[in-house]
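I have a structure I would like to understand better, so I am pasting it below and will then ask my questions one at a time.
Note that this complex is displayed minus one protein chain, with the remaining chains in position.
Chain naming follows the written order as A, B and C, and within any one chain the residues start at number 1.
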Amino acid sequence: MDFRTDLALERRDLYRKANNMKEEIPGIETNEEEKNGTKVTRVKITNEEGASAIGKPIGNYITIDIKNVKLATEDEIQNSAEILAEELRKLYDIHLNGKEDILVVGLGNMGVTPDALGPSVVKDIDITRHLLKYAPQYLEEGARPVSALAPGVLGTTGIETQEILKGIVDNVKPKLLIVIDSLASKSIERISSTVQIADTGIVPGAGVGNARKEISKDTLGIPVIALGIPTVVEAATIAADSIELFIEKLQQDAKSNEYLNELQNEDKYEMIKEVLVPNDFNFIVTPKEIDGLIENMSSIVARGINISL
Amino acid sequence: MDFRTDLALERRDLYRKANNMKEEIPGIETNEEEKNGTKVTRVKITNEEGASAIGKPIGNYITIDIKNVKLATEDEIQNSAEILAEELRKLYDIHLNGKEDILVVGLGNMGVTPDALGPSVVKDIDITRHLLKYAPQYLEEGARPVSALAPGVLGTTGIETQEILKGIVDNVKPKLLIVIDSLASKSIERISSTVQIADTGIVPGAGVGNARKEISKDTLGIPVIALGIPTVVEAATIAADSIELFIEKLQQDAKSNEYLNELQNEDKYEMIKEVLVPNDFNFIVTPKEIDGLIENMSSIVARGINISL
Amino acid sequence: MDFRTDLALERRDLYRKANNMKEEIPGIETNEEEKNGTKVTRVKITNEEGASAIGKPIGNYITIDIKNVKLATEDEIQNSAEILAEELRKLYDIHLNGKEDILVVGLGNMGVTPDALGPSVVKDIDITRHLLKYAPQYLEEGARPVSALAPGVLGTTGIETQEILKGIVDNVKPKLLIVIDSLASKSIERISSTVQIADTGIVPGAGVGNARKEISKDTLGIPVIALGIPTVVEAATIAADSIELFIEKLQQDAKSNEYLNELQNEDKYEMIKEVLVPNDFNFIVTPKEIDGLIENMSSIVARGINISL
Partner (left out) sequence: MDFRTDLALERRDLYRKANNMKEEIPGIETNEEEKNGTKVTRVKITNEEGASAIGKPIGNYITIDIKNVKLATEDEIQNSAEILAEELRKLYDIHLNGKEDILVVGLGNMGVTPDALGPSVVKDIDITRHLLKYAPQYLEEGARPVSALAPGVLGTTGIETQEILKGIVDNVKPKLLIVIDSLASKSIERISSTVQIADTGIVPGAGVGNARKEISKDTLGIPVIALGIPTVVEAATIAADSIELFIEKLQQDAKSNEYLNELQNEDKYEMIKEVLVPNDFNFIVTPKEIDGLIENMSSIVARGINISL
């Protein structure tokens, strides 16, 4: 199954819909919570059956849906940051012993707006590692060493991000990596409004069909918490969804129509992609307000990480 | 008819298609030329019949389609700039007497990538008006006074751009306005790859259903040449076009299907827009590479204007 | 007397020092206040004698010195903004009748860091004028119409800023102008750390020897409140001050030295400027941290204005 989304939650919904399942997928547990108007959904993949169903490794996937990031007030940004921090701290408790060294990594390309979220967050992280070494008097007793990096992308460096991080992790020896990246989603409403926290690492570019080398405990040797924020929806995805809706409507009105039932089973995405994506452009859908959205979301994520640390 | 594009050329094509016309629309003349791989199409609206057919005022609309702006070399940028300059000079000859004073205005919001093209062009315009006054020794004999301005948008200033320009034109008294703006198009291929030159002025935001006050000879008292570059296609437009294509396919295969023929006549756009545009977001489609595209197109337009002056 | 500073307070100090005055300059009244660690100094020029002494028009000049803008916390930024708002409101009471229309103008060149403060403030002003017209439901009852503009500088527009504003003021008809500009100061400590509020308007560029046309009630017909923030000190000013200090030291040690007494009376600035300013560069002194300083100061000023409105 080709999900075209990086969100475990959306994949789980798509899988259940495609298989007409009412119950939960075996090997997957979910629960949902509402905190101050913010929805927190936890998807836990507990075994290989669940993992292979939705194409994601065993582990925890927490989705935080923030309402109306675009017009968020100072208070709402702070509230969302605190919810994010709380979820992060639970994962530190699982993967770290006390105040061990953390490296925060912002993936993505600073020069491309919908891909700039990672580097933008990194700019606002409170760095302490160098102060502990050179000026400990400026820090509270027992502060955790935090460092941060925006290594660029393969297209601007010529080096796989995983190779860059592997070298740095081996030499600098942090005990946990927090990786921030832009994701693809199926839903326009989630653009720069949702954070997915996963303790299974990340395959950058997976959701837009341009998968790079995995950044995870398997490849780097230390646990990797990935914070993913949807910033793009492919145009072909939207068009395919539209036609899906359209056919459903046709079927409601003329259920016997065998021809349409057949169509239902074809992959409209590829057909539409051919039409929509001329000249090898990788078209995406972003809200016109993406610059402002990313600024607010970047505040929430940076603040959430800072609070959690 | 709701065209959802600012390009006279696309409107003319849509009108003819909708009315199954083989011949030209009465009151419209067109011709097409190929220069060094760049297509120049001229649409001339000669009377009210033509004007009301495609909802654009009487005047000249020149569309320049530049191939592969994304990967344009220095030479290709220069070539496109020269073609643009040539077309501009023809319009100066119609609307100006010799080296009269020109004001170049970049519309749009610098802080929103797909809307930043106008202000970005203005930064590269060679300004001479102040030198003529304070340091004429730096200019060649007989130089034309050129000034430039990026006045912002209603949402950032609180003032209609037309009101700002009216005040400045009355006080500074240029003889011609060149206005650069981002447009909406129906075609993804045209994003940041097409320039429309019109000597009829502009209604900013018209193509995305957010029309502002007209900037034209009627409202400002001097001729206005508008350079419009498509930078957005609405997601709903793409989805509607996809369904259009889809239905055509259905009809080819099952021509007798009366039900689908009916659907053909409905406006899918509104139906899809409801689905696609939740929460009052104004979603648009831009290529992921929009930042780079706008940089190259901005070079072409600024250079074209500079050469023409 | 050539003051090489735009701050009325510094000019008054220089004048008194140069004339060995212990008492206040005739036609000038001053008082000083400390609020939450922020120093507010009010210089009031009451007649022509005071005005001609320090080369500034009759009116109010309030200097707010903010400590350590560089490391300002959220609370300190808010505190400074409130002090600024309070001083502004006092001036509105003098120059406006109730909630009349205000236009905020950010002078300066967005593309030159130490000159970008004005445009940067304008981006954060809460605009209401268009909402009152098109969407009053989003505003509280009795909101004041506020608009904002960053018109650029002569070097990027080719038009004197005063000409641009004259046109807009005549056409849009606000009742008061708030103008934000970068200033020159004599003191490195004041760079992006001081705000001067004056109700006499402004002559942009005056402090760096590049005076542009005056923006004031005389030229625009409505009262102009100028918010000036020092962002540059000329290198030659610093060197001249250093030599001044140096000679004082020489004299203390060898008072009879007639030769040095003579030197004291010469203008070292021009001599040093020749040495320091080769090739017509306009060199200035800015702290390396200017980008961060301007960001924080820009927050304070924008917030102060927003609170005051």
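One rule holds for everything that comes next: contacts are C-beta pairs under 8 Å (C-beta built on N, C-alpha and C of every residue); 3 or more make two chains touch, one makes a residue touch a chain.
Predicted model only: the values in this text are computed from it and were never measured.
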item: Partners of the unshown chain among those that are drawn; value: A, C
item: Which of C:Thr113, C:Thr219 or C:Asn306 contacts the chain that the document leaves out; value: C:Thr113
item: Omitted-chain contact residue, chosen from A:Leu149, A:Ala206, A:Leu227 or A:Ala240; value: A:Leu149
item: Which residue of C:Ile66, C:Ala239 or C:Leu309 touches the chain not shown here; value: C:Ala239
item: Absent-chain contact - pick from A:Glu100, A:Glu163 or A:Glu295; value: A:Glu163
item: Chain not shown, touching residues in subunit A; value: 110-111, 122-123, 127-131, 145-152, 154-160, 163-164, 166-172
item: Subunit C residues that touch the omitted chain in the full complex; value: 68, 70, 111-115, 188-189, 232, 235, 238-240, 242-243, 245-246, 250, 253-254, 259, 268, 272, 275-279, 281-292
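Just so it is clear, only the chains that are shown with their structure count from here on.
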item: Category of the chain touch graph - line, ring, star, complete, other; value: line
item: Chain closest to the middle [Cα centroid of all protein chains]; value: B
item: Separation of mean Cα positions, subunit C and subunit A [Å, integer]; value: 46
item: Residues of subunit B engaged with two or more neighbouring chains; value: 111
